[in-house]
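Here the complex is missing a single protein chain, while all its other protein chains stay put.
Letters A, B and C name the chains as they come in the text, with residue numbers starting at 1 for each one.
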């Protein structure tokens, strides 16, 4: 059960409510986000919840019959919109494209990519500076210095930045330079990291775990929300199955279902979701029809020379064609 | 290697070619389909294949570097079109909708469904008369008598019929009454059945195995083709994974990849592919964008009363809306 | 619910019972096996089942709360023993080893293998004559003539024979020459084949489907039993997962659980279950401890020259060492 509290509630009234709800037998957690306060009350309790609804200080009350609460659409039926400022919004029916290289490899690549994206109407640039790599001997990204360069170049072009955070210790250093923290598939259930990101006021995009269920993804989002941060984006990036023709099995069922189960925006990553360059664009378009609020795409001026993920990276011409097709499809879907 | 032979080739010339190719070290199989004859020559042999190309009676020769040969697009770059007669074709860019109930339960249901489909421009009706059921105590379908009734009702309305064949012994009885034999996911590697269907002159739709790889599906098609039947349709119907929110994981990556690897038409079954009624239509539309040549959908006048699969079956209103959306999307994709 | 009937029951009494049970609201199926007769009564019915138990002609009655009935241990708590004659039994706590080549390739191989097995106390020989092959161009086995040779050689040495049946049409021809019909993983849900094998009086070993659940395997066994054949053996042979270091994921959890859920004997196939020669023996021994009633192992005098499955086939020395270790382990487990 979600008990939404009135704004600017006095401490004493808050305590009264907590006491009443605990007294009724619920286990109660206070959630304090950048936008408002809630109590989450859980437990198999028989209680006339209208009585809670009529307590002084309660703005609204919702019974949610799912393992996750605050991210459920049973409570909030409208779409959550993540506002990054400067008219850049995610989840407002304005299909959103994030693009950029796998890694921020050099200033030259950075500038040419940023210019290319800007010229083609893309408003959010992706690029890794902390790279999770299976082998300890592989390139792990340019680190915080690369991020500062990334930020400078994007700021000059009014581009927003999404990049991966791998550890709590990186959060403070990264925060001034990014717009969206990306949590990678390998950290999908790194609960301490999720909790720490819940204490920030920057948007967080959560990738689904390699073998993460839809419910686990929603519970991960519940961690961030219940720790205080409502600005959450979900990302379907393919799951691990027996099929080896492609890199991952892009699960578009999950997109359709997530859009039904939660009010949070859902982004699809077809670059990792299929992992083979020539199939990425088509899967990006299919994602739109499945209901995604946007896609995140790897692009590079010369994919063949990319340090990582070149085999699934579009060149600028392919990226431009995808943007055009996405725009055309969007118009026809909105008709 | 595929050696395409000239039409009406004399027996002696055929033998000469076979002898030459065997002599060069290849293992040779003669394939004799309803349309033409081929030799398939396999083996790690170094040979100037132009010499084979210039043999008397050889129409064309193609080197195919894949486990499957005749179904590969490396050989036949154009799309194969399955012509069912009366202007009903699959694979000709004219997105095809097959629909109908899970089972042919009664004449009443059959007639109202056939009328509904006819009125909405659907030209191929599905409906099971032999039902594979996990439990031996469950309803196994109406059998051949149901099929005859199915045929009579469809013939009066110029509807084509697709229905599942479960065993070689059913083929002869069914053949006069059907247009497409459907091979179910549980028989995806029933090689004897595939071979027997290769001896028919009716179209065959092969469903992907529950945990069948893309390559295994193509090899299954190769069985049918190499046994003599070129009229093959592939069907993606979802694969078995760890995720249990839905029935199967619809693999639209596979659709995109199949359209690249083979010249055969690809149909998607979102009814089984997601298995939950309210998500079926959206996944059907996403399939179109992923490149499918059509969809097969379960529909019933009162899904709640269907003997089987009711939870994934559209009612007529939902079906009609899906048809309208598919038509609109088709127009915009063709622009 | 299983209603076990008295032997030699008059037709009229049988009808009376059926009428009574149907009248009470159950859906009733008569099962007539080589050993006795049963009614299976299904349905959500509130009825005092003791009344059924006291009907004239009813020997015993069991309420089974599972999707499968006759194969459940809820009904029959003792182990079923499959008696092949000449003191060869499966399921009697006497750990059983079946071994032999993937294919019956030649008389020479057959004789040397049979001699080797006989000398080492193995009483059941395996060997394929009808081979399911993914590619239509691969070797499909020696067919019925190979089986006759197989039978002759084994008869002379009092060895029992297990071999795969792929299609209903092969059953009659094979029956005189085999002791156990093996149903392969690709036919695990070929319900027509299962039904037809239920009409035979030979033992049937059912391999689990590549992605078959434990319950589906039990339901497959229920098909055979309810069609009339109680002589059923289950076989765990590895499932398909994301891991590709080995061929299949041998599921020993399933062995332990099957032994708990059903009275039928359970055999493990570590040759396919791991698929790499040097790991086969260890997995065979682990299977014993997990509770298996036996193993089926691929062995060949020169695995490197085997037509198929050589990479997972033990040579005779390795096979002999495995037999010795299995005997030692058996003694210590029985202490």
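Simple rule for what comes next: a contact is a pair of C-beta atoms (placed from the backbone, for glycine too) under 8 Å apart; a residue touches a chain by one contact, two chains touch by 3 or more.
This one's a predicted model, so the numbers in the text were calculated from it and none came from an experiment.
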>> Can you say which of A:15, A:133 or A:278 touches the chain missing from this structure?
In response: A:133
> So which of A:115, A:167 or A:260 would be touching the chain we can't see?
Replying inline: A:167
>> Touching the hidden chain in the complete assembly: which of C:22, C:169, C:241 or C:301 does that?
In response: C:241
> With respect to the chain omitted from the figure, which of C:233, C:288, C:306 or C:322 is a touching residue?
Replying inline: C:288
> Which chain C residues would touch the chain omitted from the figure, given the whole complex?
Replying inline: 211, 213-215, 239, 241-246, 249-254, 256-257, 260, 273-274, 276, 278-279, 282-283, 285-291, 328-329, 332-333, 335
>> Which parts of chain A face the unshown chain closely enough to count as touching?
In response: 27, 29, 40, 42, 67-69, 132-137, 166-169, 186-193, 195, 209-211, 216, 219, 222-223, 226-227, 240
> Which parts of chain B are in contact with the chain that was left out?
Replying inline: 211, 240-242, 244
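In this section, only the chains that are shown with their structure count from here on.
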>> Which chain is most central here if centres come from C-alpha coordinates alone?
In response: B
> Distance-wise, how many Å sit between the C-alpha centres of chain A and chain C, to the nearest whole number?
Replying inline: 50
> What is the distance, in whole Å, between the centres of chain B and chain C, each centre taken as the mean of its C-alpha atoms?
Replying inline: 33
> In chain B, which residues are in touch with two or more of the other chains?
Replying inline: 211
